[in-house]
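Below: one structure, written as structure tokens.
A protein chain is absent from this complex, but the other protein chains hold their places.
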Amino acid sequence: MSEVSPTGLTVVDEVEGGGRTLVFTSRLFMAANTTLQLSLLFAFLYLRANNFGGMWHPSGIGTPPQVLAIISLVFPVITLLALWAVWNAVSKARVSNAVSGLLWLALVAAVLTGAVRILLMYQFNWELDSAGTYAAISTLWYAVMLGEFILVGLWLLSLVMGHVRGTDRLSASHARAILDQWAYITGVSIVVYLLVQYVK
Amino acid sequence: MRSRIWLLVGGVVVFGVLVGFFVTRFLNPVPPQIAATTTSNTLQGRPVVDFNLTTVAAVGTAGQGNGEHPNWVGYLPTTYLKVPAGSVVHMTIDQEDGQTGLRNEYFGLVRGTINDQMTVDGKVMGALDPSLAAHTFTIPDLGVSVPLEGVADNAPANAMIVVQFNFVVPNKPGLFRWQCFVPCAAGTLYGNGGPMQTLGYMAGELQVG
Amino acid sequence: MRNRRTAIRTVVIVWFILAVGGDVALAFGPIPPGQASDLASSESMTILLLAEIGWPIFSAVLAALFFTMVVNRMVPPTEEPSAAALRGNTRAQTAWIAGTLVVVLSLAVYGTVALAIDQPGAGVPTQASALAMPTSTSQPLEVQVIAQQWWFTYRYPTYGGIETPQLVLPVNQKIEFNVTSLDVVHSFWFYALGVKADAVPLNDNVVTATPTKIGTYRIQCAELCGLWHGNMADNTAMVVSPSDFAAWIQQETTLDAPIMKYLLPYSHTYEPSPTIYGS
Partner (left out) sequence: MSTPPTLARRLSEWGLLLGVIGAVIGFIIGFAVGTHAIPYSFGEDNSLGSDPGILLGYALSVVGFLGGMGFLNYPIGRLFGAKRPSEEDNAYLHGEGGGLSRYFRMTTDHKVIGLQYLVMILAFLFVGGLGAMFIRTELLTPSPTVANAQSYLTLVGLHSTLMIFMASAAIIGPFGNYFVPIMIGTRNMAFPRLEALTFWLLPPAGLILLSTVFLGGFTTGWTGYAPLADQNVLGMDSYLIAFALIGMSIGLSGVNMIATIMTKRAPGLPLTRMPIFVWSVLVTSFLGALAAPALIAAVLMEVFDRSYQTTFFVPAGGGSPYLWENLFWFFGHPEVYIFVVPAFGLVMEMLPVFTRRPLWGYRVAVGGMVGIGLLSFVVWQHHLFVSGLAPSLRPFYMFSTELISVPTGIIYLVALGTLWRARTRFTVPMLFIFGFFFNFLIGGFTGVFLSDVPSDFTLHASYFVQAHFHYTIMGGEVFALLAAIVYYLPKMTGRTMDTKLLRFQFWAVFITFNGTFISLISVGILGMPRRVISYAAYLQPLNISATVFAYGLGLSMALFLGILLWEVVIKQRVAARNPWESLGVEWQVPTPVPTFNFDRVPVAWSLPYDYDTGKPAADFGPAVPAFSGA
């Protein structure tokens, strides 16, 4: 509603940040997350560069098997593509059953992502306090990424449930926000994969 | 308004009680301090006083913490010692703990005792093979440092090594910290955590006067 | 003070007296850490310079604050400033920023130069040549500071690598302190010589300084290192004449005789043993 105030301007009832706020905040979290990732990157490179006491990569410490590592990247990419398709459909207001199907696909792939990454975390054959820092930082980093995949995955779950149960139809901005997030952490996990596999 | 005042007073009282609890329980828990037993004989014209300490691998319930850390290594009965000023301390340590080895081999040297010597099971020594050390008795500010040989692993049960030495304490009263320089706190980083950093186990105070 | 102009003049004069008086006082007062070594004197030089520059600016800002807060009440301005003047003044702002920028830049340049000249430590260790007996006093005599929980010990590699619990240095001889730690992070602080260097395990932190005053000084740990950090200090560090130093080395060598065969060969860092988690 609107009236005219003494200054001749329109008086509004409430500003609705709404969708804009959502997308914006999703990017803010990426920015904050970047600091976290850079800290881990710094730790990784710093420990590798110094290699105190030759304990960066002691003999007997393995790297995760290539196949598993790659599989762990395939699933998030599937989710990513599904989410992109969802966003594409929703933003063009073509909300159909296809959207629900895509959402389910994304969710399943996300769950598999988590499962595979848990497997991945235990692929270094190391003893606790003699493993050196390569295994340590890699495991920690995997754990952090797992945590982020789980958080965004839960968010995805809530969207899916809200959508399929019709309590909360998926909005374009929602789709966009989660698409951004998932794209970001997928990108980061690819970088981590490259580091852990090839910068050992 | 009166009710609010009472509320405030109550709050103040509760806060005061909490603070008092903190002060009495944590700020400076008064430890049981043992005083040296005075003797008749003298050395270098100074009265000689005796101490008898025992080092054990696990203090059990006898330690300072009232059994808080039963498995911690420590000196018994306590590490809070009191000696009269200007006296000669004749220290006897029953060493029951096993060998750990020194981090800094230099502390295998006996320093600051009379003639820079110690008596281990009757034989006089000026230094100890650092790898055999179980603990040291060191008062940095007095320059006193004595390594304590550990019981060999293959030794019979409750075997012990008796280490004796004399050192002079200043004529001026004061509080001197003493500690062990062997990384004997098993399971902590560099063996210097836990008992090494908790008063009453491997850290203590020598009160002079 | 009915007249605004006199008020302003008074404030300026007061500030001027304060500034000059303070600077003069500083110039004559003793500036820490004193003159006991070349490093110490260069540090007190820097501190003095910063104080000399800082004090007039400091007092000027204070005077300005006092003026704007108080004088306006005692002698109100006669004419009201324009609305524009109330909201900012580009020239004043530019001038202020430029001024502060110049001061800061010059300070940074000075600091960098001073740093380049007397390398106040945390530098890279010199080559093994330092291990050789110095032929001249300008050649560094290497002294290793070993920090451990909770005592400093010292090794003299040029004198057979003897280790001592007390630090004694020959006067007017360039000393290269090689600071390392056996466990956690400590910091070796020889206040009188202006020497401060963190002792980090498996790291060799080097400071060079030439003690110039014979005397007895205090050494302490300047980085929180655990239970006895507060007691990790020693009042008996000495700077002595070369002859006394030779005598002292002689005496320490005999004292250390029983332990020498057990000491590790001298090195800039020492691997922990047996394990990092105790036995």
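The chains carry the letters A, B and C, assigned in the order they are written, with residues numbered from 1 in each.
Methods note: a residue touches a chain if its C-beta (ideal position, glycine included) is under 8 Å from a C-beta of that chain, and two chains touch if they have at least 3 such contacts.
Computed from a prediction, not measured in an experiment: that's the story for all the values here.
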item: Partners of the unshown chain among those that are drawn; value: A, B, C
item: Chain not shown: contacting residue from A:136, A:172 or A:192; value: A:136
item: Interface with the unshown chain - residue positions in chain A; value: 3-7, 9-15, 17, 20-21, 24-25, 28-29, 31-33, 35-36, 39-40, 42-43, 46-47, 50-56, 58, 128-129, 131-133, 136-137, 139-140, 144, 154, 157-158, 160-165, 167-168
item: Chain not shown, touching residues in chain B; value: 1, 4-5, 8, 19, 22-23, 26-29, 58, 67-72, 174-175, 177, 186-190, 192-194, 197-199, 203, 205
item: Touch residues of chain C, complete complex, unshown partner; value: 32-33, 39-40, 42-44, 46-47, 50-51, 54, 57-58, 61-62, 64-65, 68-69, 72-73, 76-77, 81, 83, 86-89, 92-93, 96-97, 100-101, 104, 107-108, 111-112, 114-115, 118, 120-124, 179, 183-185, 187, 189, 191, 194-198, 200-206, 218, 220-231, 233, 235, 271-272, 276-277
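We adopt the following convention: only the chains that are shown with their structure count from here on.
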item: Centre distance in Å when chain B and chain C are each reduced to the mean of their C-alpha atoms; value: 36
item: Rounded Å distance between chain A and chain C, as computed from the means of their C-alpha atoms; value: 48
item: Between chain A and chain B, centroid-to-centroid distance (C-alpha), Å; value: 54
item: Residue numbers of chain C (touch at least two other chains); value: 276-277
item: Chain A: positions in contact with at least two other chains; value: none
item: In the complex, chain C residues that touch chain A; value: 202, 271, 276-277
item: Complex interface listing, chain B residues touching chain C; value: 100-101, 103-106, 108-111, 116, 126-127, 129-130, 138, 140-141, 143, 145, 177, 179, 181, 183-192, 196-199, 203
item: Chain A to chain C touching residues, read off their complex; value: 52-53, 129
